[in-house]
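Of the protein chains in this complex, one is absent; all others appear in place.
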Amino acid sequence: MEELERMQDMQVHTDLALEARESVTEGREGILGVSIEEEFHKDSGVRVTRVEVLDERGEQAIGKPRGVYITLEAEQMAVHDEGCHREISRALAEYIRELLKGFGSPTSVLAVGLGNQEVTSDSLGPQVLNNLMITRHLTGEQKEEAPGTFSVSGIVPGVMAQTGMETAEIIRGIVEETKPEALLVVDALAARSVSRLGTTIQLSNTGISPGSGVGNHRHSLTEESLGVPVIAIGVPTVVAAAAIVYDTVDALAELLEAAGASGAAEAVDGMELSERYQMVKELIEPRLGPMYVTPGNIDERVKLLGYIISEGINQVFGNKLPPHTEEQA
Amino acid sequence: MEELERMQDMQVHTDLALEARESVTEGREGILGVSIEEEFHKDSGVRVTRVEVLDERGEQAIGKPRGVYITLEAEQMAVHDEGCHREISRALAEYIRELLKGFGSPTSVLAVGLGNQEVTSDSLGPQVLNNLMITRHLTGEQKEEAPGTFSVSGIVPGVMAQTGMETAEIIRGIVEETKPEALLVVDALAARSVSRLGTTIQLSNTGISPGSGVGNHRHSLTEESLGVPVIAIGVPTVVAAAAIVYDTVDALAELLEAAGASGAAEAVDGMELSERYQMVKELIEPRLGPMYVTPGNIDERVKLLGYIISEGINQVFGNKLPPHTEEQA
Amino acid sequence: MEELERMQDMQVHTDLALEARESVTEGREGILGVSIEEEFHKDSGVRVTRVEVLDERGEQAIGKPRGVYITLEAEQMAVHDEGCHREISRALAEYIRELLKGFGSPTSVLAVGLGNQEVTSDSLGPQVLNNLMITRHLTGEQKEEAPGTFSVSGIVPGVMAQTGMETAEIIRGIVEETKPEALLVVDALAARSVSRLGTTIQLSNTGISPGSGVGNHRHSLTEESLGVPVIAIGVPTVVAAAAIVYDTVDALAELLEAAGASGAAEAVDGMELSERYQMVKELIEPRLGPMYVTPGNIDERVKLLGYIISEGINQVFGNKLPPHTEEQA
Partner (left out) sequence: MEELERMQDMQVHTDLALEARESVTEGREGILGVSIEEEFHKDSGVRVTRVEVLDERGEQAIGKPRGVYITLEAEQMAVHDEGCHREISRALAEYIRELLKGFGSPTSVLAVGLGNQEVTSDSLGPQVLNNLMITRHLTGEQKEEAPGTFSVSGIVPGVMAQTGMETAEIIRGIVEETKPEALLVVDALAARSVSRLGTTIQLSNTGISPGSGVGNHRHSLTEESLGVPVIAIGVPTVVAAAAIVYDTVDALAELLEAAGASGAAEAVDGMELSERYQMVKELIEPRLGPMYVTPGNIDERVKLLGYIISEGINQVFGNKLPPHTEEQA
């Protein structure tokens, strides 16, 4: 059963390192090549998980490139709760600062809002960019008024159906021309579990890998491909429809087993299992391939999370103290 | 098996009369109280199905109120094919004219674009309204220039999360104040099958029933509730995520049966079937309740279909001859 | 000269009571039937002017219906200055509370976002509505979570070119159907002076008069026409292009006078002045009639002010304490 579950989980792509790691059976000393730390902030209700992929063994185990993946989870992200949102923005700002420090504290950053602003579930990146404080072009007096010491530029490159170009081509061109010291890429992600939609933020210092994101960007945005380090911030907004198929098969198998239906147990759980499973897949997946599952109120969730994230970024680049501290001063 | 299938199909709501009827086992003389006609237009590749619910028996059989439901289906709706789109607009215009004639040929019409323009899959109504020729306010010279003899007004009422009001309340108020002779309501629909997303248009003379539509309007827009006849035009853009669960259960059951897994056949197809089925539902549905399945390129599909539909409506109300005829004259 | 100036000022419509009053020559005891109070808040840099039109004499003098007009002015509204914006939202909230109290403290309010969201300078109303907390539809548990005791509904009715209907017809219908106890109408306004664009907020308890607003709503939204009291909040975003013509004529006349050009002084300032003035008007105005002057960065100004205003309204209806107080508590 475990083997099957794992096989199934691996077949539905997830952009979350957290979920990729959950699908791996841990040995006694955890997953080799992967370090995991968890924290729960009682006040804000935010659970923080730090997955670090340390070496090639880790890369193979969870299918994500070497680097740090920090996940913030909280049910309240999806509902109006200003106090909680302020806490999350503040936490996000701290983690961004940490990752920037790891890159040698760059002071000029290009923010990239990936995704398609015409598709609600894919519009997180453009929405975040829309609220960022852009400062690279300011001069003289304006510059003095702008609070931060960062030079921030931003771009919403669109998706390939709109531009005919790979996002990576567009960004590489702009990077070569404008020479930012680092990239900060914001994107909507695909998760494996519907319960994570709109309630999770993932940060990483690895950039964007091929095939990830809602819009399925074929090429990568990484330090390797662009020549500058890349921080990625993402929020899962969709689950591939195929995931529902696999969840249903699992649930059925468990039920049959529990009911002790011997024949069924054999048939569904037996040696031919993976074979049959393949057949279900072939029956159902072709129609579902390009289909996504998303919540009915995805517009509100993306709007809230877009705001939380842009506030976090603005705190870093605007050198603004978080409102809390400001008032105390 | 059939009983189960039917049960399952009925449990996932569909706004399409076509699909509601497909889920019913027909007797020798068809479904009592329902008349069905099909046509296939070879040139344009459009399949037209006319389902007429004639009496109470028909209403009970397919769960739709008495009236005419005309469905246009064509794969080409979902791709760029101007020739085909022009044909569909023209066909749509003819069916709208027919339904209007059935209402005594009203000359003042309020067009209503239901749905949430912030959610791509629910934005069909607002997009159609955006392209309609509105003429009710024109006076004197402008009126002479406007080609049609219709007085057309239009409204995009928004959804309850945005307004705090039932759409029916808003529309009833406007109808009472501005006294149109008929309503034309455009809405995004929920289908049962993903293959119909963005490839189907349904027209009916029954208005909008409670609980239909992507945005789940709780109250109805019907002649009974508003005092004026209502033509509804809809396009399925989502499938409830639960439908995928049921499809998977079906596919598994068929596979097991085919494989002759006797125990499994008993267990899954046996007398306890509906019971087990209920258990799957209880396991999986709670998380999926408010989730929808929609294609990745839903923005393009809604844009194309919005354009096809608004062109069709403009042909009727602008008294414009379809381009074809125009050029011949 | 004064007579001419006044004549000119009166010929270019302004929606601001403040400006209407400025164009009137005051007698020794001010303008009869009009009471004026001014305050300057040194900390926030906000100037508050309260113009009260007391009776028919006042109505005739400044061309505005009886009622209270409160104007908040601050250069900082047009630039990013969160501290200042918070102060203005807070002040706005207080004035809204005051006006509501004057209406007998209604607890159910319909918020109306007037204007055309497709035209940046006319999109203030729709933008404010987009950020309001709507609560009328909440039930049970949700209601308990919603902080305020108000029932807030909202509508963006669109403009006549989009709907074919007078905004007043739409609103009257909705008011009759949903029975709110008061209206809160937000609109973009036309000012007389470009220096006020995006730096001024006007509140009044008189509703919207015919012919006001950027989109030139022909009918009124007032207690008289709707049966419920109406608070109006507006921000000037355009100046009629004709105003520039009059400003230029004034400037030229002053220059000529200053230069002592006797002939010119006679010619431009003499008895035939209004006549000549009329001729200029006839030469230039026809082309400018439907033209508006607006700043190049109108998108930023409308966005900032929309946010300031929606925050103010949310403080009132959400019973939220202003952030300041909250932190102290």
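Annotations for the structure displayed:
To keep things simple, chains are lettered A, B and C as they appear, and every chain counts its residues starting from 1.
Just so it is clear, contacts are C-beta pairs under 8 Å (C-beta built on N, C-alpha and C of every residue); 3 or more make two chains touch, one makes a residue touch a chain.
Keep in mind it's a predicted model, so treat the numbers as computed, not measured.
In the complete complex, the residue from A:153, A:195 or A:225 that touches the missing chain is A:153.
Taking the complete complex into account, C:292 is the one of C:103, C:292 or C:307 that touches the chain left out. Checked against the hidden chain, the listed residues A:26, A:82 or A:176 yield one contact partner: A:176. Residues 116, 118-121, 161, 194-195, 214-216, 241, 244-245, 247-249, 251-252, 255-256, 259, 261-268, 272, 276, 279-280, 283-284, 287-288, 290-300 of chain C touch the missing chain (whole complex, contact as defined above). Interface residues of chain A with the unshown chain, by the touch rule above, are 129, 134-137, 151-158, 160-166, 169-170, 172-178.
Basically, only the chains that are shown with their structure count from here on.
Rounded to whole angstrom, the centroid-to-centroid distance between chain B and chain C, based on C-alpha atoms, equals 43 Å. Look at where the CA atoms of chain A average out and do the same for chain B: the two points lie 35 Å apart. The set of chain B residues touching two or more other chains comprises 161.
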